[in-house]
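A short write-up of the structure that comes next.
Of the protein chains in this complex, one is absent; all others appear in place.
Order of writing sets the chain letters: A, B and C. Residues in each chain are counted from 1.
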Amino acid sequence: MSEIYLDHAATTPLRPEVLEAMLPYFNQEFGNPSSVYGAGRRAHQALDQARDTVADLLGAKSEEIIFTSGGSEAANLAIKGVAWAYQTKGKHIITSAIEHHAVLDAVLWLKQQGFEVTILPVDEEGFVDPQSVQEALRGDTILVSIMHANNEVGTIQPIEDIGAIVRAHGAFFHTDAVQTAGILDLDVAELNVDLLSLSAHKFYGPKGVGALYVRKGVRLDPLIHGGAQEKRRRAGTENVAGIVGLAKAFELAQAERGEVTRHLIQLRDQLLQGLQAIPHTKVNGSLERRLPNNVNVCFQFIEGESLLLNLDLKGIAGSSGSACTSGSLDPSHVLLAMGLSHEIAHGSLRLTLGRENTQDQVTYVLEEIPIIVERLRAMSPLYNA
Amino acid sequence: MSEIYLDHAATTPLRPEVLEAMLPYFNQEFGNPSSVYGAGRRAHQALDQARDTVADLLGAKSEEIIFTSGGSEAANLAIKGVAWAYQTKGKHIITSAIEHHAVLDAVLWLKQQGFEVTILPVDEEGFVDPQSVQEALRGDTILVSIMHANNEVGTIQPIEDIGAIVRAHGAFFHTDAVQTAGILDLDVAELNVDLLSLSAHKFYGPKGVGALYVRKGVRLDPLIHGGAQEKRRRAGTENVAGIVGLAKAFELAQAERGEVTRHLIQLRDQLLQGLQAIPHTKVNGSLERRLPNNVNVCFQFIEGESLLLNLDLKGIAGSSGSACTSGSLDPSHVLLAMGLSHEIAHGSLRLTLGRENTQDQVTYVLEEIPIIVERLRAMSPLYNA
Amino acid sequence: MYSDKVMDHFTNPRNVGEIANADGVGEVGNARCGDIMKIWIKVEDGIIQDVKFKTFGCGAAIATSSVITEMAIGKTLDEAEEITNKSVAEELEGLPPLKMHCSNLAADALRAAIEDYRKKHPITA
Partner (left out) sequence: MYSDKVMDHFTNPRNVGEIANADGVGEVGNARCGDIMKIWIKVEDGIIQDVKFKTFGCGAAIATSSVITEMAIGKTLDEAEEITNKSVAEELEGLPPLKMHCSNLAADALRAAIEDYRKKHPITA
């Protein structure tokens, strides 16, 4: 039984082409990019090239790209970096209730340090209303952070509209694009964003490397102080191989986007349709503005982790916002913010597709899931068949 | 002409054995360690094992190890993390004038944010006097950070003594061991440290991964907020391959330490002796308590970058604390703190040896350097032969 | 993550279901924290003759429910009341630390069922 991997929103396998691009930078071109001699200069060139590639793909300038250790660092740098740099101008920050914890917890920590925070609600499909952003903006608002697409339910926010509102007001706008980079076409000018975070391992690049776009003119206090790397905005010897891998993976994703997207949407819709046929099942998120690879449903009366374990026993790798998988008592903060009850939210299942998934796999999954759901319901004290 | 790499303090090539250990985690065992299914659990096991290895090598417990994106992040997390977590207890931090910028700049940034900072001087060999630490400690001192060995001049600090003083006082003690991990035998109990930073690429591991030891009971505010990784002290999907590589490289370094150290000391002393024969040459740092791989000299009347470029043309890769290589006007803050004049400090050369360097290479280097030095002096307006 | 014994009870849970006309019923947990366990017992001469359960919850919740049914059957009420969440975890050859807290409620559910039995069957001396 080979594994059917349906958790591409969690992470993706490194593509062989990407690994190949990285390999020379481990022990051949291993120089420190800050060094003046040949090995250092060649490593520096590789960084420059990677930076150009990423900038190009985002419609940005090379000096607007900062490489980080992943999406979490990028988002933390964006938020804390702007907050510290502009604290004398204002101390108010706006975000939404369904952000990834990398954003939410960074903002909540700043609140502890004396910043003021407004957390915007979302509707039952997970949308932030641009009007609510407009209303929340204050004279001392320095930063708004709204994610591009949600990692759990796949809802794609109206970032362009929110960005236009934030810009007109004169605050800075960050979007966490970790789930959309490599999946949707990103253009920082069209999106009206000042800062944008992404992470390589979400698009078949290596884990432990990400990037932050910072519009020219936006100041940042570094999260990591030290050497002069990344124009003094992020210290530390650069993960050259990782950065080369990020650029290569991003480039490949962009080149194949059209084709892959069609494939993903087909599988996604097949899954959504099949799962909706199970009684007492609710689809979470928007059906119109949804990531092409995201399926998220709640099966009433059952709990997420036991569902996942059963899927695993059948060779299917999926995910859940279940409390039991996250180590907290509360289920997904995203589903709760969308108005679901605790009980229903506990039974959520997220399946996220990738370029190598096949129709046969989806067919198999659609055979197994109803059996598992029925079995768990039969042992649930909440279910009266 | 093959390159003679003498800049191992800047970075080292990845060892083939390490790359081999890493490879499976790129696209076979690529799961997200937070996931419950098989691929996730296997990635998690790899992390656990790496953590055990690193903990063992440091004489620490597994839960005392936090993996980071490198030495700079580890040091920033130690310093800012403790500062934020204990700010209500006190706001005074002590460090030394010769710390790496990852420590120095983190501390200076905290000063901007309202912390109070004492920067201790060093003597002409680069030593911090433990007595000066004793005298600087105050009732509100929360943290002392003194590096284990200096990256430029190789002086090894009396960390055990300083640690004992800091502990008796009740403050926390961090040491930046980026230059000693993999080179000296490290035991956190013997060193009397509460926090210790290290970086994989300094001991033939991958760039972009490091670790922070945090003694049990020491609280930290995270630098990167978000997911529950690293026991909520460092968010972000783990760089599994990198972490596996760090552990493997650390293990190999420890196993071969005795033999490698003997080799390094022999080459180092040969170099030191040969270079001292050049007139108007000064050895920087201590001759007694010195890293086995470090050579640092100043050639009077010449400037470091032009020296490095000439070495590069002869296939020799070295480093300098020269202002021109760092992009600032001032030469090495370390040499200045040790009492050297600007003029002399500008002419410093650091050669740092590695396990693959040979006696033949050293002989060649000792033939070339005097010629280059003489040539540059002949065109120096400061030199009157 | 889970021991083989946990996975065994999770994949083949023993004594799932309800007991019609049970002598005692206990329920603990709530949907908010994601675990609900309901246990039915059949008692004869002070001895637990049968136990059945239904559980809404994670793998650990299901396995602890299953194993406690085996542990309880044949015991006197007094003996059964001595079963603790800790001894359940030990019977399963350990549980992940995170699960010790919120999902290990089976002993509580059993005790609740026994209490229910005692309330319905007061000892008339």
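The rule is simple: a contact is a pair of C-beta atoms (placed from the backbone, for glycine too) under 8 Å apart; a residue touches a chain by one contact, two chains touch by 3 or more.
None of these values were measured; they are calculated from a predicted model.
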Answer key for B:27, B:87, B:132 or B:380 versus the chain not shown reads B:380
Among the options B:13, B:182 or B:331, the absent chain makes contact with B:331
By the document's definition of touch, the residue of B:189, B:287, B:313 or B:371 touching the omitted chain is B:313
Of B:89, B:231 or B:342, the residue in touch with the unshown chain:
B:342
Taking the full complex into account, find the residue in A:36, A:177 or A:196 that is in contact with the omitted chain.
A:36
Spell out the interface residues on chain B facing the chain that's missing from view.
301-306, 309, 313, 322-324, 327, 329-331, 341-343, 346, 378-382
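Note that only the chains that are shown with their structure count from here on.
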Chain centre separation in whole Å, for chain C relative to chain A (CA means)
40
Using mean C-alpha positions as chain centres, tell me how far chain A is from chain B in Å, no decimals.
33
Where chain A touches two or more other chains at once, by residue number:
305, 309, 327
Which positions in chain C touch two or more other chains at once?
none
